[in-house]
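Heads up, one of the protein chains got dropped from this complex, but the rest are sitting where they should.
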Amino acid sequence: MTKHKQEIKDTRIHLCLDCGKCTVVCPVSRYDPDFNPRLIVQRNMEHRNRNYEDEAIWSCLNCFMCLERCNYRVEFPEFIRILRTETLDKGRGAQCSHGGALQSMMHLMAGNKLKQRRLNWLPKDIKLSGQYETIFFIGCAPYFDVMFKDLGVNILDGVKSALRLMNRSHIPFNLLADELCCGRDLLLQGDKEGFMALAQANVSEFHRLGVKKIITSCPECYYALKIDYQKMLGKTFAEVVYWTEAVAPLLDSGELRLGRLKQKVTYQDPCTLGRGLRIFDSPRKILGALDGLELVEMQPNRETALCCGASSWVHCGAANRQIQDERLTQAEATGAEVLVTSCPKCQIHLKCTQQSRNGKRPRIDIQDLASLAARSLDQEAG
Amino acid sequence: MAEDELRIGVFVCDCGLNIAGSVDTEEVRISAEKLPGVVVSVRNRYTCADPGQAEIKRYIKEYNLNRVVVASCTPRLHESTFRKCIADAGLNPYLLEMTSIREHCSWVHLYDRESATKKAKDIVKIAVARARLLQPQQEMEIPVTDAALVIGGGVAGIQAALDLADAGHQVYLVEQKPSIGGIMAELDKTFPTMDCSICVLGPKMMDVGRHPKIKLMTYSTVETVSGYVGNFKVRIRQKARYVDETVCNVCGKCAEVCPVVLPDEFQQGFSSRKAAYIAFPQAVPSAFLIDMEHCLGNKPVACAKCMDACEKKCIDLHAQDKITEIEVGAIIVATGMDIYDPAQLDEYGYTLFENVITSMEFERLICGGGPTEGHLVRPSDHKTPKRIGFIQCVGSRTENRGNPYCSNVCCMNTVKDSLLIKEHDPDAEIFVFYMDIRAFGKGFEDLLRRSRDAGVRYIRGLPGEIREDPVTKNLLVKVENTTTARVEEYDLDMVILSVGLEPRADLKKLTTVLNLSQTSDGFVMEAHPKLRPVDAPTPGIFYAGCVEAPKDIKDSVTQAGAAAARSSILLNSGILKGEAIKAIVDLEKCNSCGVCARVCPYGAMKVDIKAKTGAQVVTAACAGCGTCAAECRFDAITMQHFSDAQVLAQIDAALEANPEQKIITFLCNWCSYAASDLAGVSRMQFPPNNRFIRTMCSGRVDESFILRAFEKGAPIVLLSGCHLGDCHYISANHWTMRRADKLWNKLEKLGIRPERLQLEWISAAEGPRFAQIMRGLEEMRQKVTPEEISHARKALAEQKRKAKEEEVEDELSDAAKV
Partner (left out) sequence: MKRNKTNIVVFACNWDGLSCVENAAQSRLSYPASVKLVKVSCLSRINSGLILKAFELGADGVMLLGCRPGSCHFEKDEKFIASEYDKAVNLLDLLGLGTNRLKLTRLARGDGQEFVGQVENFIEEVSQAG
């Protein structure tokens, strides 16, 4: 139990003033009265030496809303992660959604020296640079498209679009044939070993190829590579950039021009990208650069945006579904035709709820930001 | 004094068995006799006792001594005793060198008599080396101007002014607003007594206005302050009121006819005033004024309706600001605080939802003199609110938008407010959402009990969000009741945000003018938080009220009394004597570069960089830290009584024999030296290889001292001082740190291992840590090889030689130019 003492101290959990603001703003707490972040802190601060198992820890979405309002910015999501890690250390199995398919997939990727066939989707028109100084980290997009085919999810379209925009912006990049899952979901689930296996393998590969800069379009991969890898592996290895941050300055300077897209859209701030890493403006800048596009903000948005209800493939229950429903209601209330997402998980989870919510006729179309931007290029501005 | 004229007497103390028990004091006495300049060496049993002192005086007369060295306990204990002693015998008290062979030797090396004795001999040798260079000093006598300036006319300033004036001193009270009264004048009632605020303050305000010894300057600001304790020169700007306050009879006709309507700041913007206005009915001075910023103009005069309406003809639209220069001996800063603005807390909807107001706004709504004449109504529809919520800790106790500290008064203010509402409407439902209720003062718990007894509900939990009903404009407050662990939603008519207090936004201006420091919370820093709570570190300046930290009226008034008393001590003394440790500038060497002025924590160095007239020391303000002397690149500054020559002589004496055995340690008088004393008193043991050199401040330690130590063969040098932020001389140890950084680079370039120079911040309480550091240093010393030492000696000697050559070359080329 003392193994994690310093890690727990670093979350500043002892500074908790017990004020309860987190409980009020937590989306899970709104729908599941048994989930109370403040009480989780109280229950788990000192019980760790006994065989106390707190079931509630699996319901956290890692959406950072508690942190946003907390007087001391206590890192509650990190505290949950440590509790989950301790549970797994004790030998208990982790809670997994989707039958554990994604976790097994990640373990298999790390374990067996497999030669993945993960780049078969790459179209011929996308240009790769010769060296590996800058790479684009794809993430689990190919796997998601397989897993969630029945939801009509097309993450790879977003990836391809982002790559085409990279080409268009003259930002050179290469792709890794042996890229492994970033491992963030395993880390958040408490499976530190699984995460480390993936992380170390990835970082060795980066070293081997001389990677200096990594661009990615998945907010989770971005967070993992930028923050988690440095924290857990103890060193920096490359500059990590989110794709909109690479593209937005070129829109400002006029070096990149996007096309025309006459639509009314609204934008879902991904929790990890927004509250987690404070990137709110560059995705909006890209939307703003589309001629004819009208952006209507959902209420709430930006720092207080509502989570899409995704966890790290840990838990999916009634509360998650209700959160997704609420977000879709907020999106529909804007009158927009398109709900733009900038995260594979947002796309997957919102589309899933949409299916059971409106059946065959969804009231708002869910599309990826990069896909939208790339489509505008088919209709160049005058 | 010429070498052969020196007649040094050394007095070695047995201190009973405290010293003699572990040091052979006779041996020490004998070794002292052989030192150059020493004419007599004496051993006493108890030097500080009457017989011992009598003996010193006898020897001074008999041997015609002109320098005295006492080797006994710590000078921090008895330096003043022996100074008085030799002064009695006709010697200048600054011709005494006192050194510790007890706390620094006998008590910390109890079990190694031979080494302890050897060290004691060295200590005496070092002391004699300094004594040879001591000069007689005169303590400055500064006359004190018997007048005080009080900046700020809130209740603290008012109280301080009255106390000082009643004690017979002339007081200048400067207030920025058109009237004195401050925040207290804006409150309805005060806790815990539920007194009407302006009713108790009003008479005090009148007293100030009437007092023959108080010159009240309102609508005025302090522009510049120069001088030093006892002799401040202050320039004050009195803004033009455009109304002669001595004539105005507050008839109010000017305001009636004035066409300009503005929000009334006194009423928190709930009602309006005119450009011609009086701050509030009970204002002192009791007179109207014209707000020229919003008046239709006086260049040319656009309107003049006020002039026409004035019966007393006391309006002059072409009045000018007046500059006054005054001389005072003491300054009391009582400028108060600002209220936290909760607009940035989007979850509470302040300024978005009409019925969310701050506690200050509530004061005006419930006050009989307020915009609604004391009828509590809510802003959206002016109906009486029946369900009211208070949210505590708004802007306080947070690192996330707001201030980290607790604002002291908000809990009790809410308790008081809840009772006020119940007084007006016993059926009102009141909820207080809190994290902790701080009811620590006299009568506070009782007031809280009354509030609960009246049915006010205290819910433990802070709301996470407020939503507004678009039709009723009611507020839906969502909060987790942490006692029941359930999230509850309250439908309230009005929400009052119990906002915290902050330092004034324009405090920086004042602290710059007065050379004051701020703590990390932004309030002004006091000299010592426990023992000198109303003194500024700068002598002659005192604090009262919320400028120093958030506090209630009782504490402000108490503090004001304290500040007045301490000012009074200063003003009554007539003259001030300062210890003679001051900086002196050699104008021939001075380059007017301005570095000394920049580093002086007291602003005691004045340099005109452009005019190149040389640095001027404001001797009375100089605290003697010596940072200027250490930073001066041109060696133009000498510290009286702690000169470069004296310190270098001590270093040379310490390292004359067996330098590789010795660790040179620089101790600052206030912290690290005190720590060494504490280690001694606690009998902590450590190896006897250290030789201590005392300076008043670690900032005094010049780069050349440290390099000299290495040049003379020291294996390790320790530079120590107060913890950062705790420096006795406010900020001088920051310069020490920077100097150390530069030195490490320099040492590395010279091929000397930088770790041989150690830097430690040691507080006076850290006796055990001091001993531990000493032990650590000895371990380090043993790892320093003879080759390293000799390399360092050569490298530094070489550098010195080169520098001398360049100097000679420069002189020659200068001469050639002429």
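We call the chains A and B, going by the order they appear; numbering starts again at 1 in every chain.
By our rule, contacts are C-beta pairs under 8 Å (C-beta built on N, C-alpha and C of every residue); 3 or more make two chains touch, one makes a residue touch a chain.
Just so it is clear, the model here is predicted, and its values are computed rather than measured.
The missing chain, though absent from the view, touches A when the full complex is examined. Touch with the chain omitted from the figure is made, among A:H107, A:K160, A:K192 or A:H349, by A:H107. Which of A:K115, A:K235 or A:R361 touches the hidden chain is settled by the complete complex: it is A:K115. Hidden from this view is one chain, which touches subunit A at 96, 98-101, 104-105, 107-109, 111-112, 114-118, 142-143, 146-147, 149-150.
Everything below uses one rule, namely that only the chains that are shown with their structure count from here on.
Between the CA-based centres of subunit A and subunit B the separation comes to 49 Å, rounded to the whole angstrom. Against subunit B, in their complex, subunit A makes its touches with residues 17-25, 29-30, 33, 36, 38-39, 69-73, 304. Listing the residues of subunit B that touch subunit A in their complex gives 346-347, 393, 397-400, 402, 435, 461-465, 478-482, 485-487.
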